[in-house]
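The following block contains the structure, expressed as structure tokens.
As you look at this complex, bear in mind that one protein chain is not there, while each of the others sits in place.
Chain naming follows the written order as A and B, and within any one chain the residues start at number 1.
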Amino acid sequence: MISRDQVLHVARLARLELTDEETVTMSEELSKVLGHIEKLSELDLTAVAPTSHVVAVDVALRADEPHVSLSQEVALAAAPDVADGGFRVPSPQA
Amino acid sequence: MTPAVEYETVIGLEIHVQLATRTKMFCSCGLGFGEEPNTRTCPVCLALPGALPVINAEAIHFGLMIGLALGCKLNDRSIFDRKQYFYPDSPKGYQISQNEDPLCSGGELGGVRIHRAHLEEDAAKTIHSGGGGGRIQGSAASVVDFNRGGTPLCEIVTEPDITSAEQAGEFLRLLRTTMRRIGVSDVNMEEGSLRCDANISIRPVGQQELGVKTELKNMNSFRFIERGIRAEVARQEGLLRAGEPVVQETLHFDPRTERLTSMRSKEEAHDYRYFPEPDLTPVTITPEMLERARAAMPELPAARQARFADELGLNPDTAKLLAWRTELGDYFEAALAEGDADAVPLANWTTNELVQRLGADVDPAGSNVRPAALAGLVTLVTEKKITAGAGKTVLDKLVAEGGDPTAIVETENLAAMGGAEELAPVVAAALEAQPDVAARIRGGDMKPIGAIIGAVMKETKGRADGKEVTRLVREQLGL
Partner (left out) sequence: MSAELIALSAKAAADAMASGDLDRTEYFEAYRARAAADELNAFTWVAEEAAGEPVDGELGGVPLAVKDLFCTEGVPSQAGSRILEDYRPPYTATVVEKLAAAGTVLLGKTNQDEFAMGSSNENSAYGPVLNPWDRTRVPGGSSGGSAAAVAAGLAPWALGTDTGGSIRQPAALCGITGLKPTYGTCSRYGMIAFASSLDQAGPFARDVTDTALLYRHMAGKDPRDATSVGHPDEIVLPTAQDLRGVRLGVPENLTGEGVEPGVLAAFEAALEQAKALGATVERVPLPHADFGLSAYYVLAPAECSSNLARFDGVRYGMRAEAADLTSMYTRTRHDGFGPEVKRRIMLGTYALSSGFYDAYYASAQKVRTLIADDFAKAFDRIDFLVTPTSPGVAFGLGALTDDPLAMYLNDYFTVPMSLAGIPAISLPCGLSEGLPVGLQLAGPAFSENRLLDAAHALEGALGFDGSAVLGTNPRGGDGPVGPNDGGLVG
């Protein structure tokens, strides 16, 4: 039901590398779960409003008052690669 | 031979305005202004695990003011969504933006219809470094600074109503002055607090259907926008006339070379997988919020321009200059209120002499020239207490040292020479000193009168009224 190509497309969107074996397994497993999820199509939902938040909350806004930010040292503390006070990443094109 | 097809240009703009709040859109970090990298961050804007966004109330307030300034419908319920893409400048892997339910819909500014205005967060800054000389293409690595990440943005999208590069520039200038007037942004293109993308297409005149559009990205000055649009329109026309199709793509305009280059397309088509941000509930606009936004609205530049022209009789260019440069308009109105000066000469002195002396980008309110002083000076000139030339001398003095124009006239002895009794002996002396000139004038040749006037002016240090001198010359020569 969900093809190898679809799996690879979704993996690209999700930035997940999959080995060939993982791609095959993923295709099978996703198909099985999606088959179960298809149950949703049994319902006529045209007149139903979607629920994105279960508990009605008044809009929670924050006053525009600054707090103390983290120091550069703390901000960078857990970074795998640091240079010039910033987070170093490989170039998009290499 | 069939006549050549005429093309018309269709342009829509997407403008990002950085809001001048104190803190970021979804966290309480202060906005960055050139600090050391990564010193304006917190768990939220670094997207640390477990951190959650909370909306800045002031950003909503500014968004509502922008909506009011653009004549938009302010939606009583708007929804933040997640726009998902991976890039190092997007720490969460999604940008919180508004997709289907924006804060403001519809509207109009300067004859261009507004499609929508919505709020979102700015990306972080990626500095490409290392590798082949720091150029994007050849760089081996980038360094990310999250100080800017999360700055509140209002994205304003126009309808495709703009038909030329000049109109696009004019619209952007009006938009910029409007934003500046309502105080929601610094709207500085060079610093990136105003950014503009243009969607451009052309079509044969009379065709209803829109042509294929291209997107010109991130141009950072008004002149470059106009030049970029002109270049792209020319490129598209060239393609169509050669029978080649326009391809939908994103382009970068290099103002140095005037060249348009296609920005490398991402490896797959965008699929942003928008869905409502579950960490934020819908924004509902209360009557109190609306009232506060309305109360904060000043007179907008377009309305002010009309008032200056209609009520004060200023000419259109002067009215626009004063209305679009808020600080200049404010100074002018302060001077108008503080003295007895007539509006038209006061406006002219403000926009010409004063601006010339201070520089085009200087707020006169910060200068030595108090509005009352300029008004007093203009009154002295219009009442002929001093000549226009002496007025300029007084203004030089005011710009340099400040002070009161009447006192300067006094100490510098710049008062216009009174009537004939004071001036007549000076004129007589001048005629006497140049008998040959006097003779030629008497003979009906008025050309050399300048020499007499010049002599009188020299003697009076410019305080004499040229017209009065001419009258006296004629009188004394019996003409």
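List of remarks:
We take it that a residue touches a chain if its C-beta (ideal position, glycine included) is under 8 Å from a C-beta of that chain, and two chains touch if they have at least 3 such contacts.
Since this is a predicted model, take the numbers as computed values, not measurements.
One chain is not depicted; across the entire complex it touches A, B. Although one chain is hidden here, its contacts on subunit B can still be listed: residues 43, 46-55, 82, 84, 86, 88, 91-94, 144, 267, 271, 273-275, 278-281. Within the complete assembly, residues 2, 6-7, 9-11, 13-18, 22, 26, 29-30, 32-34, 36-43, 45, 48-55, 57, 60, 62, 70, 74, 77-81, 87, 89-94 of subunit A touch the chain that is not shown.
Just so we're on the same page, only the chains that are shown with their structure count from here on.
Averaged C-alpha coordinates put the centre of subunit A at 41 Å from the centre of subunit B. Interface of subunit B with subunit A (complex): residues 21-23, 28-30, 36-43, 46, 54-60, 86-88, 127-129, 131, 136-137, 139-146, 264, 267-268, 271, 273, 276, 278, 280-284.
Considering their complex, residues 9, 12-13, 15, 52-53, 57-67, 69-72, 75-76, 83-94 of subunit A touch subunit B.
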